[in-house]
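Excluded from the complex is one protein chain; the other protein chains are retained at their positions.
Chain nomenclature is as follows: A, B and C, assigned in order of appearance, with residue numbering initiated at 1 for each chain independently.
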Amino acid sequence: MLSFGQYSEDGDWVEHTAESVIAAGRTTFQSYLFFRSPVHGVCVALDGDIQSCEADEAIYHEALVHPAMLVHPDPRRVLIMGGGEGATAREVLRHPGVTRVVMVDMDAEFVELCRTHLAGWNAGAFADPRLDVQCRDINEFLDEPGEGFDVVIGDLVDFNDPDDPAAALYSRQLYERLRRRLNPGAITATQAGGLTTGRTAAHAHVRATLDAAFTNVSSYGIVVPSFYHLWSYVLASDERLPDVDALPMERFAQRATARRLALPATGPASLAATFALPVSIYEKLQKPAT
Amino acid sequence: MLSFGQYSEDGDWVEHTAESVIAAGRTTFQSYLFFRSPVHGVCVALDGDIQSCEADEAIYHEALVHPAMLVHPDPRRVLIMGGGEGATAREVLRHPGVTRVVMVDMDAEFVELCRTHLAGWNAGAFADPRLDVQCRDINEFLDEPGEGFDVVIGDLVDFNDPDDPAAALYSRQLYERLRRRLNPGAITATQAGGLTTGRTAAHAHVRATLDAAFTNVSSYGIVVPSFYHLWSYVLASDERLPDVDALPMERFAQRATARRLALPATGPASLAATFALPVSIYEKLQKPAT
Amino acid sequence: MLSFGQYSEDGDWVEHTAESVIAAGRTTFQSYLFFRSPVHGVCVALDGDIQSCEADEAIYHEALVHPAMLVHPDPRRVLIMGGGEGATAREVLRHPGVTRVVMVDMDAEFVELCRTHLAGWNAGAFADPRLDVQCRDINEFLDEPGEGFDVVIGDLVDFNDPDDPAAALYSRQLYERLRRRLNPGAITATQAGGLTTGRTAAHAHVRATLDAAFTNVSSYGIVVPSFYHLWSYVLASDERLPDVDALPMERFAQRATARRLALPATGPASLAATFALPVSIYEKLQKPAT
Partner (left out) sequence: MLSFGQYSEDGDWVEHTAESVIAAGRTTFQSYLFFRSPVHGVCVALDGDIQSCEADEAIYHEALVHPAMLVHPDPRRVLIMGGGEGATAREVLRHPGVTRVVMVDMDAEFVELCRTHLAGWNAGAFADPRLDVQCRDINEFLDEPGEGFDVVIGDLVDFNDPDDPAAALYSRQLYERLRRRLNPGAITATQAGGLTTGRTAAHAHVRATLDAAFTNVSSYGIVVPSFYHLWSYVLASDERLPDVDALPMERFAQRATARRLALPATGPASLAATFALPVSIYEKLQKPAT
């Protein structure tokens, strides 16, 4: 029996049964594995960490994209940092007011692999004329002068400890650079890793980083079954953001309706409720790490 | 390295590292294992399934007990079906209006083991004069004429398939018997197993069973990190219940305040938000199984 | 981390780390997986059981082929039952007196996969004009009148319990058919599965089957590291065979020298010593199963 195992967010061992391997190898930047699970469908792992699984990637991607897009009254120009699978772009492009999406992912080979092996998953996003895919370093991109964005979505690989090299993707320098490319009223969202009672350091690090760059930050999370954990995200803006005391139930429902948004995996109520984290977890997020 | 492994709700394999074994053996009814995890603290397993772990048992038990108790305007008499660990009783007894709690758990040996090994966990509940522990079959108890209850909490072992013997604890017969012992306006809550995108049959079975006995049912769920899944519950009553379109945010907050309830693991907002399940999961719960 | 796990011969769980997957799929008859282990090199599994690994397949194949070939004073015509990987043929063809080898393996697709992915492994055997590969059912082949053989090597998939369908490949019927195709003085050898202190049933079944068809049988075994066990074989003949009280040390050495046989993985002394099984295991092989 073939299986794919990894340590969970809190240090136990989780194995996904693998029916078959679709593609495996290394790009210039990372090792990749596309396999088929009898439970979760096609799964994608990078450097030994599951990134997304067919059966519930829509939960992950809807929760990543739509809170930021629904908080913003009229998002037109959107920047995606990372997002190689194409599913983040797919969700962004569902908002009819969007006129331009720039997706900056360093790994052209991985983007190509996703285009080939995850076609049902990108659902035509790569062919949408509004999408501009740039395979380059995000810091380089942000340093150039250029257009501003209304919403920025961070779909970069996650890290387990603040010492992990991938933590650089969640640094103050990057977010300071990012500020220069934001339109007034911009909303930024980023995934922030698995979140458990015992391991809150990674999320707290991301939150503290964004907190240094923006007036307001807000944490939220949703269960992605194939990740075996609550998956967490951070919203940041100089505008007011939803939080545990002000779940944006009606706003999300109204704007989703107005934009004729299908949210087939989550729904507006479920997305609004993601901001009500259990207090025993929420309390640990205020300060960086334990 | 010692570890405790079990298939997750959806068929993958999850291993908890075990630092040491505190107690292991068999009672008349089931095998038990109390072990210490470096991640989750003391963990309790019955017949090979984790029941609770020290680090987050409060999330599981608060979510099991308080929605029903907060929906009811004045719960005084409470029945707990199962609940051997004593933590369900602990949560019930926090509501100051409660005058009597009957806990019916078939397995006297397991209750005694929990009293010994989980003392911090029951937190004195077994010594509370309002608690009456009866170690006997729940069906037998319900068949006798006797006092009525305002709230009933089902904290019985879970099952994976409707064919599993433990499924009898979630049968229509049991709930028909239960109805005879309910006071007007009674609220019933039961745990209903792990809930994932792919495996919804166990929850749907519990929900359908309660749906046959009560006018209204409502599903909700919360992440218990050591269970590696969304954990689900069903509320049932002839009264109106919270649901995804009517999260009881204010009611839960007001009643928690009025009753001076500490909800240190979850909080009223988080408990109210548990009713907003992702639609891709929620839709599958309406009908029994797939 | 990708890994390939299977229950060991005695019921524990063994996982081979998999660096990459070379080929995976199903033929008409069985599922196959060719993967690369950092420890054992290329590994081949059929229906979830490891068949051979690059790092030590030579130990398995030398031990399968050479005792029978060295017991026989002048083996010319050899039949291989199974042997899809081509390495059994490779070993047989090393004996310079061999003029014809018929290899009967049912699964043409698997033979083709081995020709492609295990080229270093067959080492040109498939190109040797003395080898005649016939992809068909072994029973059918044996039923036809035809040439006789001096040595027969059984390299068929193994089975764990006498109830397993693969046990038919080790049936009395098959060996009665086989007798009709044997030359006088013929020696038969077959692999007979993993052999441990606790699990001797599979080997005992094979031994009993051959014992019913031949005057003499002899059990032997060698450690194949990647199999995590003593691997066992049975020799059968109407001639006298080596056994624990008469290790053929000198005969094997002399004949290997005379035939200029390289036995790079095992050596003649090690092959002769394989007949000295520990008595606690040997005693259990005399009667079919426990």
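What we mean here is this: a contact is a pair of C-beta atoms (placed from the backbone, for glycine too) under 8 Å apart; a residue touches a chain by one contact, two chains touch by 3 or more.
Only a predicted model underlies this, so the values are computations on that prediction, with no experimental measurement involved.
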Touched by the hidden chain, restricted to displayed chains: B, C
Touch criterion as defined above, residue of B:Q6, B:N139 or B:N216 at the omitted chain: B:Q6
Contact partner of the left-out chain, one of C:Q173, C:T197 or C:Q286: C:T197
Selected residue (touches chain absent from view) among C:V44, C:I138, C:A265 or C:L285: C:A265
Positions on chain B where the hidden chain makes contact: 1-6, 15, 18, 20-21, 24-25, 33, 35, 48
Residues belonging to chain C that touch the chain removed from view: 3, 8, 10-17, 37-40, 55-56, 58-59, 196-198, 221-223, 225-226, 228-230, 244-245, 247, 249, 263-267, 269-270, 272-280, 282
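Criterion: only the chains that are shown with their structure count from here on.
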Chain labels contacting chain A and also chain B: none
Identity of the chain that, by mean CA position, is farthest from chain A: C
Geometric centre distance via CA averages, chain B-chain A, whole Å: 33
Rounded Å distance between chain A and chain C, as computed from the means of their C-alpha atoms: 53
Gap in Å, rounded to a whole number, between the CA centres of chain C and chain B: 56
